[in-house]
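One chain of protein is taken out of this complex; the other chains stay put.
Naming follows writing order (A and B), and every chain is counted from residue 1.
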Amino acid sequence: MSIAFLACLAAVFVLAAIGTPIGYAMLLGGVVYLAAVGSDLSLAAEQLIQSVYDGYILLAVPLFIVAANIMNAGAISEKLLNFCVAIVGRFRAGLGHVNIVSSLIFAGMSGSAVADAAGIGKIIIGMMTKDGRYPRGYAAALTAASATIGPIIPPSIPMVMYALISGQSIGYLFLAGIVPGFLMALMLMIMNHIRATKIGVVEDTPVPLRELPRLTGVAFPALLMPVILLGGIYGGATTPTEAAAIAAFYALLLTAFFYRSLSVREFYRQLVVSARQAAAVGIVIGCALIFNYIVASERIPNQLQALLAGMDMSPLWFLLAITLLVLLLGCLLDATTIILVVLPLFIPTCAALGIDLIHFGVVAVVASMIGLITPPYGMLLFVINAVTGIRLRDIIINVVPFLFALLVALLILILVPDISLWLPRQFGYPG
Amino acid sequence: QDRIQLRMSTVATESDQRTVALEEAFGPGVAEFASYEPHYNGTLFRQATELDAIARGNLEMAITSAQELAEFFPEFSVFTAGYLHRDAAHQVAVFNDPLMDPFKQKVEDELGVKLLTVMYLGRRHVNLRTEEEVQTPEDLAGITLRMPGTEAWLFLGSALGANPVPMAFGEVYTGLQTGAIDGQDNPLPTVRDSRFYEVTKQIVLTSHLVDLNYLAISKATWDAMTPEQQEATQAAADAAAEVARNRQLALEDELADFFRAEGLSVYEPDVEAFRTHVQAAYLASEFANDWPEGIVDAVNAAGN
């Protein structure tokens, strides 16, 4: 590791710490590195431009963002929540389960955890805390924890980014996340049952069963979204990027014509919001990829590989160590940065150790999503705090048991690769 | 400590025939005065930007193709045409023939890139998931054939008589499996390595393109070498290309039987019908406008 590289890291961390946007901090860090090694300063621009301009699969990102925003603006979230309440609200700790199941369903429609939390967070927390049924911190913490499932179930922006750096098929990565997503939901439901029973939440009146067909009918077209998306990809009709466009189009048709809840004015507003979010995500992705050049120049993967080969680590220990590293970094770094900058360092070693790169992708993405609820830097904690005004401290204290449940799920995923790989294999994944 | 740094950037993997041969034969061949530093999987520079990087002085070596060179110099499209090169030996003869001199000179003068040697990629064949036998270009009508996403490749697909569809290489397996595409074209070793044979039913040995790469080096780096170093670099490059070529040829020879054992039908179509159809398409195309006068005849005569 050269002095130039250390100077670059120092620049990025100092700039980020004093509040410079992370994308620009990385761009400037890149310039510092190039200046320190005496390279052409335009290489930072070169890497930024080429990685964005070459990113056909990245085009799914703005399209998933459009789809999520249209659904959030239309009344889709509300219809889905009513449906969930009718189905699982009748059980013990029912509203907590409603929270988890609605996250699961929402996960099948949107590609980002933040979109999920912002989309249903406010409504579900409102329902859970009405008349003091659940403590506010509890409701907020469960919402944050269950939103981490969002990008594990397809569609998924983080999986698209992982596909970009690992060269793995987006189609198989999407399939590989489905069972793990359900496993995470199951763990959270068990923990919700234990905790809610312990603190003695007030039970909800069950929705009469005769209401069920109507509520299902209303929610049905929205529930079709994941089917259309995955069906498009695996039925051979579309590439994953095209499927993202179709998902957005379907959401538009649904909200504009079926639910009649989206005006032209509102549509424009959502386009503006989506364009800003797409630009914010895009600039972080583009600037993070400058580090591919720096890391390659410094030959860091080769050095790491040599170092790890000397330690004679077994694949399982290696996977556990990387997971721990990602979890620790998750307390401090943005998930995008972890996936785009940190994971590429280890992918060559993974491949050399014979670790399946689809399995590794699922484990790494789950670990980086868990990072979204670990303080001090936990984007989902901030989002929930921002949309509900519930104190951060309350959320953090209450999130600990759910964090534990997710870590158990993660450990199971590491120990049993078949949970991730079974479904892709059914669709012909050769690994 | 004034060893010459030779950074090589490629999108190929480290287990690729070409890159293995370069590590085995090129690296040691220049080890006395230079350090050969390969970067695989496009980690240093992205696909099709390596020549730009050499031209701007940010990279020393790359594996490039006639398709990429044609982006700068349209006349290179002649070497992307179907049924131009006959076989691996013909490729070498063409590269070393005086007919190549103006091509090489232009790349050196205008891009600062020197083409060191020619590398054999293999014969591209049509690999289909459909069952109907293909004998002539007419039999490919309506078949959606995946091609790499540039104009030159797509043209080759339509010249073969198929309906060319651009698709990223990483999505081809799923595309074949689900039927998003009916087929793809690649040399046999690629069909095996990417397991396309699992999701296809036949390989039509069209040999429509004897595919090549060029090993490229920065002209500035080359000029800074002593004549002895230049000689050693040239010899090492030729040796590496030779090693890779022989391995690829041997592999191609044994793979037809492997695919038959996997239950695919592997057969030669009416190659003459394809050759006539494809050559006519190229000569009538806009590409041919950029070709130097008499180049096709010169290529045909090379090595005879």
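To be clear about the criterion, a contact is a pair of C-beta atoms (placed from the backbone, for glycine too) under 8 Å apart; a residue touches a chain by one contact, two chains touch by 3 or more.
We adopt the following convention: contacts and distances are computed from a predicted model.
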Out of "Menaquinol:cytochrome c reductase cytochrome b subunit", "FAD-binding oxidoreductase", "SAM-dependent methyltransferase" or "TRAP transporter small permease protein", which one is the UniProt protein name for the chain not included here? "TRAP transporter small permease protein"
Of A:256, A:304 or A:392, the residue in touch with the unshown chain: A:392
From the list A:167, A:282, A:348 or A:428, pick the residue that touches the absent chain. A:282
For subunit B, which positions touch the chain that isn't shown here? 52, 55-56, 71-72, 110, 149-151, 154, 163-166
On subunit A, what residues meet the omitted chain? 15-24, 27-28, 31-32, 34-35, 40-42, 44-46, 48-49, 52-56, 58-59, 62-63, 66, 114, 118, 237-238, 241-242, 244-246, 248-249, 268-269, 271-284, 286, 332-334, 336, 376-377, 382-383, 385-387, 389, 391-393
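We adopt the following convention: only the chains that are shown with their structure count from here on.
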Just curious, how far off is subunit B from subunit A if you go by their C-alpha centres, in Å? 39
Subunit A contacts subunit B in the complex at 39-40, 42-43, 46, 50-51, 54, 56-57, 163, 167-172, 233-240, 292-293, 295-297, 299, 301, 344, 427-428, 430
Mind pulling up the subunit B residues that touch subunit A in the complex? 37, 39, 41, 43-47, 49, 53, 56-58, 167-168, 170-171, 173-175, 177-180, 195, 198-199
